[in-house]
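Selected chains from the complex are presented in situ; the others are not included.
As written, the chains take the letters A, B, C and D, and residue 1 is the first residue of each chain.
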Amino acid sequence: MTEEIIIAGFGGQGVLSMGKILAYSGIMQDQEVSWMPSYGPEMRGGTANVTVILSDNRISSPVLHSYDTAIILNQQSLDKFESAVKPGGMLLYDPNGITRHPERKDIKIFQVEAVDESIKLSSKKTFNMFVLGAYLKLHPIVTFENVVKGLKKSLPERHQHLIPANEKAIKRGMEIVREMK
Amino acid sequence: MKEIALIKGNEAIAEAAIRTGVDAYFGYPITPQSEVLEYLQLQKPEERTGMVVLQAESELAAINMVYGAAGTGKKVMTTSSSPGISLMQEGISYIAGAELPCLIVNVVRGGPGLGTIQPSQADYFQATKGGGHGDYRLIVLAPASVQEMADFVDLAFELAFKYRNPALILSDGLIGQMMEKVELPEPKERFTTFDQSWVITGKTADRERNIITSLNLDPELQYEHNIKLQQKYERMKEDVMFESFQTDDADFLLVAYGSSARICQKVVDVVRGRGKKLGLLRPITLFPFPTEVISELSRRVKGILSVEMSTGQMVEDVRLAANGRVPVYHYGTFGGKIHSPEDVLNAIEEKFIGGF
Amino acid sequence: MKKNLSEDFSMEDSLEQIIQEKNLVYRPTRLMTGATLSYCPGCGHGTIHRLIMEVVEEMGIQAETIGVSPVGCAVLAYDFMDVDFTEAAHGRAPAVATGIKRLWPDKYVFTYQGDGDLAAIGTAETIHACNRGEQICIFFVNNGIYGMTGGQMAPTTLEGMVSSTTPYGRNVEQMGPPLKITELVAQLAGTYYVSRQSIHKAATVRKAKKAIRKAFEVQKEKKGMAFVEFVSNCNSGWKMTPNEANQWMEDHMFPFYPLGDIKVDGKLVKNVIQDL
Amino acid sequence: MAKVRGAIVVDIERCKGCEVCVVNCPTDVIAMSKDVNSKGYHYAYMEHPDDCTGCTNCAIVCPDGAITVYRIKN
């Protein structure tokens, strides 16, 4: 099994750390993983994306131009990556701020209203965990337990107390994801 | 049991340095490798192992701190990226001339000039042919994974001390910024068993002064010194390293190092999937270059494609190895653009006409 | 009563009445290109750029002005200031500007440099261009950190200050104390005007602009080097909001880097030693 | 007594929501919008337009040159 994922959105949306938790979770269940971020000069705002690969085998190229799954959190990223999803693959996005919705017919498209939900639950900081939950619901490539382990590994000491909130957000994300037809 | 971590290539270098008993790091921030210094400072290596870490005022200062510290016979390193490495060329030439072991890491970005901060492999010539003046060579290792970023730190020092020669890890922004699962190296004593007779420790009554210098005003002596260096560079061939992927029965051969080799691995998988016999030779040491194995393979394959994120640098060494026996092509992206497996596939189709 | 009066007026004067070309009292200078600044929200670079361009506009010297941008957050300064520009290697802007000015002695040449650029890797070029009294302006943005590369320690980072390479605070035993390069260059015979300014408050902006004007006037009269430091925030690197950062700057940076003119008309007007 | 009245125009797309203008306004005219611009920033606006004296303080401290100021004397 190999899963090739791109996660893309604004800087500050937690794109990189979502990828990192996913990668950690993979390690927890003995998979090979790679996590390849876009990087640029330090500036708040701007876009960010990360390619995550989870595989049972040695990972060759960590750089991809097509993906099994795209997780998309803003319009620019949708414009850039919609076409890069492999036929038959999946695109998960948050409709908040999206003006031109995805149109491909040869892939599965899902929505998670993570921004709205996180505001509703006053949990803006865990916004990315709603998205992660949604993804895991659709692609349970890593178990929930391993995700929690991954979370624990990837959060620095001073943020460990946030784990319960994160867990909650993941679970909620699993509930609110819905397929677009 | 080995300790597993998910860390960036740059962090792997730093963590490996602490664990394998590197004595000192001198460096200056530059993207895409600043994490090395940042990680080290966060880890308080002074407390963990006594390792010295100092942010220098420039790369020029950093390489000269390395030069000074390397004379103490300890394991000393620096890291930088392309423009910073260019600034170090005089210092590197001095270190090579004075025959000091040390480690320099270049996490290459796109050039020339300020260029981009995206990954590139366009510093191959500089690394392998001597970007500084005079006839010298560095031991050059090209990691292709975060694991190798961790592993090559100690390997580089082993080789550096074996030959009393600076070693350079030629990485790039892709491997530096990427995270992978890494088996962290076993902690190692901060101690080397290498010959330390040449080291500056303060002259005691029982020996002559030890002097670290690259100067020989008498050209006859400098000539002798150069011959000694050349012989050393020849000897290094015994430590040539490479990795072969399905080269045994290959009709066509890719040659690629570092991150390009990762991308080419995927290409080999795809092409083999189509039933065509493509192989990949990955030089691990870029100096000494695996000339012999490529020369050998050039007797068996129909063509060779050198794949690099440059406008064509390693391809010259591949051509020198093939020595006209088969056509040697170059495919490359550059300027911070990374080629995808698809790009390389296209190039293969184009070059090896009828081959696939 | 006053308040009532005010309310009265607001009744009569609708916004539309006020917002008319004839009532314009401030518009951003046309010598900014209009490109969106690449700086973080609240970063002082933008203000300093604008002030320099305002002065160039007011002096009418756009067609004679050449800027030299550094390696640092302001590397793309040439995208924002509408004058000819050369982008210099890290720290070498004073040498680059020397090259330009020596060949165009009658044009206006300025460098724009960060504290890492000017006071770390570029120390030698800074000292020697100042000592030679090159007829240029150096605009020096001291934000106590390497902004562009992710907030590492700069020579100017304060004692105990946290940065990405001093995660436990700058340890002066290990790393030395912050360096007041401006006080040093003020002592070189080649500098004619040396000043330290800030641009976080309206009042300080006004003073800063005067200093920039003065610097260009010095260059016009070929009196020697004009060197203006701006103590500014790097809210991103400091990990604060812009207003927090500006407050922190007042509380911590200014005591160590006191504002004001240091050298005027070739004469020290401050006891630079005491301040070191 | 003649009263000075001012107004500012914020270029919403240039504004990065840094709030430096807010603290620099002597008469607390400016606040940040609930809405965001296309880059996701809450932008500055005159919450108390009547109090604006057209002093230009906000404009000259705005790092992004997003503010234009008008003033009339009555």
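By our rule, a residue touches a chain if its C-beta (ideal position, glycine included) is under 8 Å from a C-beta of that chain, and two chains touch if they have at least 3 such contacts.
Keep in mind the model is a prediction, meaning the values are calculated, not measured.
Per chain label, the copy numbers in the complete structure file are A x2, B x2, C x2, D x2.
Following the convention adopted for this analysis, only the chains that are shown with their structure count from here on.
Counting C-beta pairs in contact, the pair that comes out ahead of the other among C-D and A-B is C-D.
In this assembly, the C-alpha centroid of subunit A lies 41 Å from the C-alpha centroid of subunit C. The distance from the centre of subunit C to the centre of subunit D, each centre being the mean of the chain's C-alpha atoms, comes to 24 Å. Taking the mean of the C-alpha atoms as each chain's centre, subunit A and subunit B sit 34 Å apart. Counting partner chains per residue, subunit B has residues 31 touching two or more of them.
Across the assembly, subunit D contributes residues 16, 41 that each touch 2 or more other chains. Interface residues of subunit D facing subunit C in the complex, by the touch rule stated above, are 3, 5-7, 9, 14, 16-20, 22-24, 41, 49-51, 54-72, 74. Across the complex, subunit B is touched by residues 20, 23-24, 27, 32-37, 39-41, 59-66, 153-154 of subunit A. Contact residues on subunit B toward subunit A in their complex (touch as defined above): 4, 6, 31-32, 117, 173-174, 177-181, 259, 262-263, 265-266, 269, 338, 340-342.
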